[in-house]
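The complex is shown incomplete by one protein chain, all other protein chains being positioned as in the whole.
Showing subunit A:
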């Protein structure tokens, strides 16, 4: 169970970092894009964003929008980008390993 919690947490971290790789994003946008794909407790994304900001992986700025409230944008720092690359690499290795195990275990022949 611990493994599972830790696992989900790591995945969430990976997701917010990757989502900000090409453009700055605001919190709601991040929450919405993730919970579109899988279930999360949306409220816990903000503490995660704060922690990543405190650790120097994000900087934030407020930007007005034509409609609605000003939005707090999260911008990936160089350190954050480095960290994201490490996580993505780790994820790819992990993902490939698990897929191979599943294919071998369930015995899908490439007939």
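The rule we apply is simple: a residue touches a chain if its C-beta (ideal position, glycine included) is under 8 Å from a C-beta of that chain, and two chains touch if they have at least 3 such contacts; residues count from 1.
Keep in mind that, in the parts below, contacts and distances are computed from a predicted model.
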Hidden chain of the complex, named as in its UniProt record, picked from "DNA-binding beta-propeller fold protein YncE", "Membrane protein", "histidine kinase" or "Tryptophan synthase alpha chain": "Membrane protein"
On subunit A, residues whose C-beta touches the chain left out of the figure: 2, 4-6, 8-10, 12-13, 26-28, 31, 35, 41-44, 46-51, 54, 67-72
